[in-house]
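In this view, the complex is presented without one of its protein chains, the others remaining in place.
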Amino acid sequence: MAEKKKPKIGVYVCHCGGNISDTVYVDQVADYAEKLPDVSLVRSISHMCSEEGQKAIIEDIENEHLDRVVVAACSPQFQGETFKKAAAKAGLNPYMIDMANIREQSAWPHFEDRQKATEKAKLLTKMAVERMEEAEPAQAEKIPIGKSVLVIGAGIAGIQASLDLADAGFEVHLVEEKPAIGGHMAQLSRTFPTNDCASCILSPKMADVMEHPGIHLYRYSEIEEISGTVGDFQVKIKEKPTYVDAEACTACNQCTEVCPVIVPDEHDMGLTLRKAIYLPSAIAIPHAHVLDENACLGLEPLACGKCAEVCHVNAINYDQKPKEIDVKADTIIVATGYDIFDARLKPQYGYAKFENVLNALELERILVHMGEGKMIKKLGKRIAFVQCVGSRDAQVGNLYCSRICCMYATKLALMLKHMDASRDIYMFYTDLRAYGKGFEEYYRRAQEMGIKFVRGRPGELRENPDNKKIIVKVEDTLTRNILEGEFDQVVLSVGLRPSEGTIEIAEKLKLPRGPDGFLQEAHAKFKPLDTAVEGVFIAGTAQGPKDIPDSVAQASGAAARAIRLMNRGEFELSPVKAAIDPGLCDGCGMCVEACPANAIAMMGGMAAVNTPSCKGCGACISSCHADAIDLKVFTNAKIMEEIEAALEDKKPGENRIILFADDMCTYRLADGVGTAKMTYSPDVLIIRVPSSARATPEMMARAFELGADGIMLGECEPAVSPFPGTGQVIGKQVEQLKSMLDKAGIEKERVLFSQYVTVMFSRFVNETNRMSDITRKLGNIPEEKRKKLARIAKEEKEAMQ
Amino acid sequence: MTRVIKLSAANEEFTRRINELTNDMITLCEQCGICSTSCPVAEEMDIPPSEIMRLVQLGDEYVLETKAIWVCASCYTCTVRCPRGVDLSKVTEALRQIKLRTNMNYLDIDHIDPEELRNLPAIALVSAMRKYTG
Partner (left out) sequence: MKKYPYYPGCTLKQFPEKFGTPSVESARAVGLEMVEIPRWNCCGAVSSLTADDLMHHVAPIRNLVRIQEMNQEGLVNDEYRLVVFCSMCYNVLKRSNLLVKENSETLKTINEFMDREQDYEANVEVVHFLEIIRDMGFHRLEDMVKKPLKGLKIAVYYGCNLLRPKEVGIDDPEAPTIMEKFVEALGGEVADNPLKSLCCGSYHTVGGNKEIVADRAYAIINAARKAGADLMITACPLCAFNLDDRQKLTKEIHPDFKQMPVLYFTQLMAVALGIEDKAGLSENYVDARPLLKEKGLLD
């Protein structure tokens, strides 16, 4: 290795217009900084982020040949980008400039004690300077990306996304598990609040999909496997045989007439029957028959054969085989939709037991057929709707509101009333959620039409054994009376659940799902269509219950997000990635197991990191016995240097706690606490890491050895974490550390691992203060114990080899 | 007659006391009415079960004077059905206990017919006395 050139570090101490200098004695900090190793120059400036401040940095880099810069000012979350850009203007690699957070972490939370705030500011500056000694220029890797998109699910969201992408010139592979596209929207009668006929507005879109040269449709298909990463997803699609040539088929229906097999028609929710060979629906696209081999009497050997006999265009071919198709995609959009809540899970409502209890989708199908003059189930005059079935219900584990049921029930009620004004219709609701455009007006129309809204949730439904009508007893909570009535039919407004397909794809792609079971977005506010997996986007009800306009909006949005990634032909990866030194790696494979993102694989007997998949959490590092792995930008050397800087000048009696703060949550949380001017113990010194998994047991043991009185680790709560699985890894690393402490006779309470979200201000303050109290009571760790810990850490390291 | 309930700190004290006795999240009740329609004896009560909960939420001690809290048969159907996971049977028990702990009895043991007493199974007497005497 070439001898390292001696660094030339420039330190800039910001007054922040008084925000810092009113508390921290900035001159003392500047003086202190001048005496730090390798510091070439120090400036004290009123507003570093201003033109003047930035100009100073640029000129100094150029004129003084600075190769590293530390700005002691606000949080890097705040102005980090500003200074990175300034450095870049002067030709300095953006990873050679960093900040010491002396505002949010010192001046603001410790405003009550100027001396303590200043001491801490000095220490934070020292930590920044010394870690920058180990900094190296880093390049963001650019990876090529093509124009091919896999869209999973051809419901309205999948259809919209596909059309947007194909119109923009991208190649779309659209995979649908059913024989026809359109999803649940194809089953609906009308849509709220416009009362459009669902199939009428859907059909042209479905036709567009079929005709678009940019869209390859794989219908009746399954995704067998997806591997790879953004820019290089390898997808294995299995197209199931329909045994009918869709191009040749004229949908004349002769085959259906002669087929001897009768099964329930799933498109009609089982209310009607179909044959084994059938047209999926009157509006089915592709408009061709399909042979359901599970219902058919037998194909091998051929048991019947009547359908092929009568087909006058020879479209039926019993020898069709499943097709395995390999597709390469650069990005993926998951639009796999919902299933309705299975009302059998609430036996007290008698669904599937009482013939006059229906769910809402069944009613949709009944109404669609009624519109064509067919009565698939006779409806009476008195009809009741029960809301919130399977939603807002702790007893079935679905705490969320399904969003669309109040509106779809109002729509169904209006349709029934339009058809027959003498109908008496009741809706038993808990809250009426009419939040969207035109919704409140729609509800008003329903009231004007005489639909009766009762605020009360029925506990159970009973069947009158004489006439099979349904007896409803409900509390009218607004008058505190119990209402009792007999209804011809009761319709259960069932909620939405993530579909089976959504759950399967989530597992295949390792997409996290939220506590409600739906696909989790990368950031609830600012990245609602991205996922934790780079290059995979989500749209529609797979992400959460929503109506058609919202699904369409999300679909177009997801398409735009994908285009954004693909449009330049290349995109940049963050340079914070794990790197394995092939010279040290002995191929043991432990890191492959350890990586929570499955980003490491064995290649030619060595472990290799797939950079696009690597999340940069550092969880792999402690698994390597050969010290072959390091994390770029947040290297082992840099972190150790920072730990040493924090502790080497500690005097006996002083109390110092190292807090490893993950960038996404804990660091922001600490910033928030400081900004709110909430005070906490200045004993706490924050080391910023991408994930606390970066703090290996070895590093933490060394920190104690060097004099740390306590160590805290903060990580995002799993639901908001950009790193899947780090919680468990950190837990294990902390256990390892505690076991070493135990052996050395050091109190385990000196270590705390917490998972935070950025709003837990009080918890942060309480936990840091409590650790400070505990460690102060316990006192500094005596030297013999620290030495013993060092020995034990060494032994454990040797045991690993 | 429309009652006017004055919102004051005293109300919070009552609600807090019930919270203590039940470890229950009374604030979670959203007044959906499922408990009232599930209750087998709701029609015998002077106020429906959901109103018992509402009055506790409002901190209105009037609820202690209702017949409803004594008509409750502790059948737990409300508990099993509540979509918020609130245990109303515990709340009603707490209300009974507040009254019973003032050394009063709801059941007048001395005036039970001796013939009845002879025929009643022990289980009936024990459960009645546990629920209705302080």
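Think of it as A and B in the order they're written, each chain with its own count starting at 1.
Convention: contacts are C-beta pairs under 8 Å (C-beta built on N, C-alpha and C of every residue); 3 or more make two chains touch, one makes a residue touch a chain.
Here the structure is a predicted model, which is why all the values come from computation and not from measurement.
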Absent-chain contact - pick from B:32, B:56, B:69 or B:94: B:94
Footprint left on subunit A by the chain that the document does not show: 346-348, 462-463, 465
Interface residues of subunit B (partner: the chain not displayed): 20-23, 40-41, 44, 71, 73-77, 79-80, 87, 89-90, 93-94, 97, 107-108, 112, 119-128, 130-132
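Here is the rule we go by: only the chains that are shown with their structure count from here on.
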Interfacial residue positions of subunit B with respect to subunit A in the complex: 30-38, 42-43, 47-48, 50-51, 77, 80-85
Residue numbers on subunit A that touch subunit B, as the complex places them: 348, 388, 392-395, 430-431, 455-460, 473-477, 480, 482
